[in-house]
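The structure's right below; bear with me while I get my questions together.
Only one protein chain is missing from this complex, and each of the others stays in its spot.
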Amino acid sequence: MKQFRIAIINITGYIGGEVARLLYSHPGVQIVSVTGRSEAGKKLGKVMPHLSDIDLTIEAEPGEADLVFSSLPHKASADTIAPLARRGVRVVDLSADFRLKDAAEYPRWYDFTHPEPELLPKAVYGLTELRRSEVASASLVANPGCYPTSAILALAPAFKAGLVYPDVVIDSKSGVSGAGRTPSLGTHYAEANESVSAYALGGHRHIPEIVQELGAFHQGGPVSVTFLPHLVPMTRGILSSCYARLVEGRITSGQQGIDELRHLYQKFYKDEPFVKVVETPPQTKQTWGSNLCLLYPTIDLRTNKLIVISCIDNLVKGGAGQAIQNMNLMLEFPETMGLQALPVYP
Amino acid sequence: MKQFRIAIINITGYIGGEVARLLYSHPGVQIVSVTGRSEAGKKLGKVMPHLSDIDLTIEAEPGEADLVFSSLPHKASADTIAPLARRGVRVVDLSADFRLKDAAEYPRWYDFTHPEPELLPKAVYGLTELRRSEVASASLVANPGCYPTSAILALAPAFKAGLVYPDVVIDSKSGVSGAGRTPSLGTHYAEANESVSAYALGGHRHIPEIVQELGAFHQGGPVSVTFLPHLVPMTRGILSSCYARLVEGRITSGQQGIDELRHLYQKFYKDEPFVKVVETPPQTKQTWGSNLCLLYPTIDLRTNKLIVISCIDNLVKGGAGQAIQNMNLMLEFPETMGLQALPVYP
Amino acid sequence: MKQFRIAIINITGYIGGEVARLLYSHPGVQIVSVTGRSEAGKKLGKVMPHLSDIDLTIEAEPGEADLVFSSLPHKASADTIAPLARRGVRVVDLSADFRLKDAAEYPRWYDFTHPEPELLPKAVYGLTELRRSEVASASLVANPGCYPTSAILALAPAFKAGLVYPDVVIDSKSGVSGAGRTPSLGTHYAEANESVSAYALGGHRHIPEIVQELGAFHQGGPVSVTFLPHLVPMTRGILSSCYARLVEGRITSGQQGIDELRHLYQKFYKDEPFVKVVETPPQTKQTWGSNLCLLYPTIDLRTNKLIVISCIDNLVKGGAGQAIQNMNLMLEFPETMGLQALPVYP
Partner (left out) sequence: MKQFRIAIINITGYIGGEVARLLYSHPGVQIVSVTGRSEAGKKLGKVMPHLSDIDLTIEAEPGEADLVFSSLPHKASADTIAPLARRGVRVVDLSADFRLKDAAEYPRWYDFTHPEPELLPKAVYGLTELRRSEVASASLVANPGCYPTSAILALAPAFKAGLVYPDVVIDSKSGVSGAGRTPSLGTHYAEANESVSAYALGGHRHIPEIVQELGAFHQGGPVSVTFLPHLVPMTRGILSSCYARLVEGRITSGQQGIDELRHLYQKFYKDEPFVKVVETPPQTKQTWGSNLCLLYPTIDLRTNKLIVISCIDNLVKGGAGQAIQNMNLMLEFPETMGLQALPVYP
């Protein structure tokens, strides 16, 4: 098999490292170049010991490659990958820089004026299951945020079927690795352990993504999204609990309605290798280290509310795994290649 | 100071043990009798090593006491304490058996016909801050559930002020000690660690309490409560995130409305030693081992939703601590006696 | 490639499940039969959700297979696999039943008289790196215990070189999954979390294995092993800290001796794919989900003690992974086949 050459920009964070870990088992590619400015010149295995079987030295700038993953912070990512994209290098960007279609959202949510607004329409929002054909033909893929991945997959079937009013509450619980690898008081072990907290109560940056993408499934009018993220004392995993009021008459009342709902979700995702509609409420551990998204849709019959539980590994389906899923489409590999390992349990 | 004699029925669970731990530092009482059928005859310190400074032997039946705490499971608790209550012994019941005013709710939620329905009107629902005078004169107090304590304190001010529509979503995250001390697969370390899950999606038993008590603060019509509990990998703590749509025109729009909301909450709880309206989003760790409830009310200005974050230690304010707070009122001690220790941090 | 047929006896424990997880990615075998008596008749994915991509029903007895893994408890394993072994079916036994060469050790350490003592000499102790050629020609492999794997790999080079007196202290720290999947008070989340404890102070069952195998590397006289296991609040991983007094004159004093020691270890394991002598003290997380053993040998120059730190994933190199490594030798696959995934980090 021909092996494509892959570069990973900013491998020294958790997402960049996870891209490398997963690609190591991918038969169709070879990692040829990895960057990380503050660690440039060091052997990869010195900085990320679990990657010591990948015999590379960290560089300041990426070398020649057929496809580049960027896990730089927002703004820096756009600055770095725009020249690559213009030269025709295929790019999967794991930052937020090409997720939003409206350039005006960047100053509002990310505090910067987008430096490359003309690239925004060319970028494809890479929530693979929902934009498969666009991803396959894209040269610049904006990989979704971890929370939006869990929430949009949970609600898309209900929105598309018009089951719910476009006013949702999404209460998400994330492991601490979602905060990245830079130490801070909030992610200091003794502070984060044995504690749960809500954060970003003034509005989290993942909100506009969710609004934009759910809006694509909703006929008529804007979508109201109340999204609140929480930090829970674990390393990996996101569980999103999604709540919306059912539109009257769209689904049978009582237990039969729950069955219909489940069938609707199963049908929506029936050919998807990574999205499973499960029969019992899932736990994040069942996705650990894998690219799975587990969905459990149900109805609170007392209050007539749709509830959907969604579980992912924030670093895999919520990051590196979905990025590789997108790469597979872009490079015409089978979509599951390199992503078939089962979840690690317990 | 005269010391009242206290008995604790079923001390061998986490709640019963926590009542003992806290009472040990209370100057006005003496624990004279503790029960736990399967461990009867053993020294308390053999079964619960942290209580070995309490020199008692576990008995099968409680001895003479001025006040009795029962932490038996539901149904068993009613059977055991009804005779005590009839003899005039003051009782704080930590089970659910006297929390619901409508006896018909017991077969529906707890699968048993209430054996002592005539006692239900005499029992006081002991959410102390909201029923202080009733508790003070009660001889039978039904101590609230852990989830309802966190949720009702969070929403009572908004309901009383008519700020929100009576249709709320309460998304609660609890530490594993809430599941009790009996081992099971779901609470096995390797299963619960590094994982989050939702449970009781068909309806948790704490729902009728919340409906009943919020209903008391709501003028006109029933209250719709969508409540979903989650298990998070920590030992103690509950964080409840409460969502409700604001009634238009009751509060100023924009940031000023958030300030008004905060003042309203501060005023509601201004003389409360154990309920604090805090200025930054709290984490459960800030209540660890203490009887505090920390509230953070705010408004999602994008979607016009009230959001209230509520943190407690599920075993203290959500159980043993509130039980002692109620005991203090019943025995005419200062309400904070024995409960003044600061949270343990980190 | 011809695929061998594999059966897994008692798949419903953590070790059995881990064998299945790892074999799922192995190109040379197919799992054709899985057993688990109390769950017989159920779909595998119902009992072990992370294995739901393996489309098998749990049976009471194993079907025809080319090689069988048994993860039954001791005694039950011998009873079950002896007939298979006699019929010529190749077996990797993950229990202790064929690890000890001296049948008299079984009543002493395991409280049963060995039912098949004539099979003991035919069984090979499958610490792969140390008995590779024997494993390759074996039809019955006794897979080592998790603690012995970590300890023997740590000390074998020093013993073989005669560097230390044969009187060692091995202080091991294990994650809770080592205690298996059956709930108990000691492994209940709220009991095991936020706590460390030593156990088996009267003598752990893994001691005779360690004595037997280190003895094979020691010239002259018995080996004294003081081994103490500890439970630490994590799911996976074992770190063993091994201490022994250096024999005078065998190694240069001072820092140069540390360098010599490291070189000796590096040479001993230089061609081993799964044993790495690392340059900085390792943490168990660096082996998570992988078949690696990380060793850090050093000398306490103040006290002239050898100290070796050894890290493994207790369920992989300490169990299922090493079992598959042995299977690879027995079936003439490359030794690393199916075991090349990198550790999952963070």
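Letters are used for the chains, namely A, B and C, taken in the order the chains are written, and counting of residues starts over at 1 for each.
We take it that a residue touches a chain if its C-beta (ideal position, glycine included) is under 8 Å from a C-beta of that chain, and two chains touch if they have at least 3 such contacts.
These figures come from a predicted structure and were not determined experimentally.
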Selected residue (touches chain absent from view) among A:Ile6, A:Ala192, A:Ile251 or A:Val316: A:Ala192
Out of C:Gln30, C:Thr57, C:Gln266 or C:Thr298, which touches the unshown chain? C:Thr298
Per the whole complex, from A:Asn10, A:Thr35 or A:Thr235 the residue touching the absent chain is A:Thr235
Contacting the left-out chain: of B:Ser177, B:Asn291 or B:Asn328, that is B:Ser177
From the list B:Leu51, B:Ala65 or B:Ile258, pick the residue that touches the absent chain. B:Leu51
Touching residues on subunit C - with respect to the absent chain: 167, 169, 171, 173, 175, 190-191, 193-199, 201, 203, 207, 224-226, 228, 230, 232-237, 239, 241, 243, 281-285, 288, 296, 298, 300, 302-303, 305, 307, 309, 311, 346
Which positions on subunit B touch the chain that was left off? 14, 17, 21, 24-25, 48-53, 177, 181, 193-194, 235-236, 276, 278, 282, 286, 288-289, 340-346
Of the residues in subunit A, which ones touch the absent chain? 14, 175-177, 181, 183-185, 187-190, 192-194, 233-235
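FYI, only the chains that are shown with their structure count from here on.
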In how few steps can one go from subunit B to subunit C if every step must land on a touching chain? 1
Inter-centroid spacing, subunit C versus subunit B (mean Cα positions, whole Å): 46
Please output the residue numbers of subunit C that touch at least 2 other chains, ranges allowed. 14, 177, 181, 193-194, 235
